[in-house]
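One structure, pasted below without further comment.
With one protein chain held back, the other chains of the complex are shown just where they sit.
And then subunit A:
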């Protein structure tokens, strides 16, 4: 055997060197001929060796499918080793040789009945791997037997086989009732079987998101928890991942699950640990924070996370990515563990960078001295990328922990003294940010910075330095000379530097107008006439016009006080963070992207979200977080360095006027608050609207080129903003087509079909009465049973003429909502009695709940925010709307026709979120968050309402409106 394996090596090497295909094919033919002979040999040993050789060729990519019949002939043997080899071959080639594969079926079926459980399992395992449709039918009977086999090894293999078969032919699996058998296996006595059944069910359930296959209830959860203690580590992973999808009913249940999962944290397998962490992080949300157990749990989570950092670098990296998420969500878990994140000199660079990031997130007043000492050491290391990041980290510390700012600045100055080029440049970039956070505190260092002007060769550092010179021009004696020196090579600079240089010189001019007139003219003409960059040109023109029209206003605009920058500019967006926390320990947590972003869409990935306990007072939902941020963090978040366009907008956002508070101050502030909800688009709109009166005043008469919308009345602009493309584009109410409510068979020839309509605030029931009997019908009257929303006829049924046979007549019945109320099932069910001269007939019908949505169902934004926050989270329900191909604007329009009003829209990473409200006739408000992802036909909708029972109905209504 050794000999031919060696030969194999040589062949391979030969093959890779020689590309002469002719030579190669001739040998192969000879080889195959030889193998054929050996396969048909009488001696078992020889056969076995031959099959091995065939498989060896297969591994290195040679085509040995020609030997299929010969190999299959070897299958009927009692030698297990040989049999296994043949099965291996079969798996590989059955797809390309389906007809041949049929030949093997008999042996499969026979082997499934073999006395040896190993052979039974082998057969059932292999059969499932052969994706040939013709085979699947033969598979069902043996599989059914094996699922009930006495040997657990066979059962666990059969459980997996169901998943395989489902992938080939889902319908068949359902028809044959294998899913039920699989569900039964969850209660199997053997934990390995349970684990595989859970794994198979989880996977099948993924392709049917709403099927409730894995019917998780307290009983099954209990079974799973029991199996958890007994099965192998890999089985534990399946079970824990499955548990993570369960939503406990209350905090007691969640605590008891946590208690039973906690022992997994000390498992040696890091995958088990992380899956357990995921379950705990998720269920912890349900626990009240004042509970003792909550504190205990927090303490228990730290050691296993720390342990992960002693693993191989690959695992460390994955662990750090996860810890990064955990630290953002619950910094308290690791707040005392700063030291474990100090880098080791022999860590790979990607581990070092991640550790650095976590160090900053954990930095606080208590540990800042330690952190700074470390960072300073890192800044003198050899690796350039790491050093850069370390220097930046020092700056971030200064911004995050105010008490440390002074020390950070002096550390940075020390580093600048090393004159190591990239260190100096990074230091200048971060010092710029420090200036913005603590104005008028550290400007004494400017002189030192200016000494290093020449050595800066990176655009970011140059731009930062220019910003500093412009901003503090009055304190730098030779500011004009410095800026002039940059101006010489203006066209060779990057856009970033050009923009900054333009702004800095304008600032300089406004501060020292007498000496710098020439300079400013020079830069304005460079920017507007000699540049083909539209951003630069536009900014140049804006400055130019400002300066020439009203220098005082220009001063107020350009030199306006800037909002302070906030410490954490790189936090993950809260909704995304929540989703990622639900995916701890998976690829999503490594990429820091939701699974929908990288897993093929067809799998029906569900967005997972955390559910938090009632009254914990903690903000979890996105609008909540937005409003919390408003109250807790007064300094507005503005884009960090480099985003100059944003800079400009922010300047405009705070309109400065000399004549007392401008009339737009109130809406302006309101807009600022809404900004967080409304996102980029709104802030742009808001900026214009908020800024326009002030700017208009400043410009005096608006230039002719000013777009017309600037002149529009402010109130109109605000309305526009609120309507978001509503107005004239409204598409009208969706009216469901008439359906037959009362078939003629049941009503002695009277057929009633109908629908409901809401027209300008009036609800109508529109019916077609069709006489299919032989006699004339007359004397119609109608009555409703009590129903959920008190619908009642507002007047008698107006059918004035009798209906003759085969005649049909249209009738419209106006409805009121003041009738007697009784809750129906389903909620929108209406029981109707119709009388005529023949008899009384009863039928029931369902009305679209949008009939009940009032025209004034548009909530104020603030009210929306407050209400959303106020409604407890358990009242929230989430649904998926599938296969809807509208974009968010079209959807918003359509919905508006049904009195579902869009209050705000925001776009995060290509995902549009529409915040909507509607009001029912009985005064119930329903709030909705509709998430639309470009290119993904599946929408996610979250509904919040004080009466959660209406959610289902509202969702159905969304679905019908959007799809018609």
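Assume contacts are C-beta pairs under 8 Å (C-beta built on N, C-alpha and C of every residue); 3 or more make two chains touch, one makes a residue touch a chain; residues count from 1.
As a convention for this text, contacts and distances are computed from a predicted model.
Novice: Would you mind picking the UniProt name of the chain not drawn here, from "MHD domain-containing protein", "Histidine-containing phosphotransfer protein", "Auxin-responsive protein" or "superoxide dismutase"?
Specialist: "MHD domain-containing protein"
Novice: Considering the whole complex, which of A:328, A:531 or A:586 touches the chain not shown?
Specialist: Answer from the full complex: A:586 touches the omitted chain.
Novice: Of the residues A:120, A:164, A:329 or A:894, I need the one that contacts the missing chain.
Specialist: Residue touching the absent chain, from the options given: A:164.
Novice: Consider the whole complex, including the chain that is not shown, and state which of A:99, A:150, A:292 or A:312 touches that chain.
Specialist: Answering carefully, the residue with contact to the hidden chain is A:312.
Novice: Can you work out which residue in A:36, A:110, A:131 or A:545 touches the chain that's missing from view?
Specialist: Per the contact definition at the top, the residue touching the missing chain is A:131.
Novice: Please identify, in ascending order, the residues of subunit A that touch the omitted chain?
Specialist: 1-2, 5, 8-9, 12, 16, 52, 55-56, 59-61, 80-81, 84-85, 88, 91, 118, 125, 128-131, 156-157, 160-161, 163-164, 167, 192, 196, 199, 203, 232-234, 237-238, 241, 266-271, 273-275, 303-304, 306-307, 310, 312, 314-315, 317-319, 339-340, 342, 344-351, 353, 373, 377, 380, 382, 385, 414, 417-420, 583, 585-588, 590-591, 595, 598-600, 603, 605
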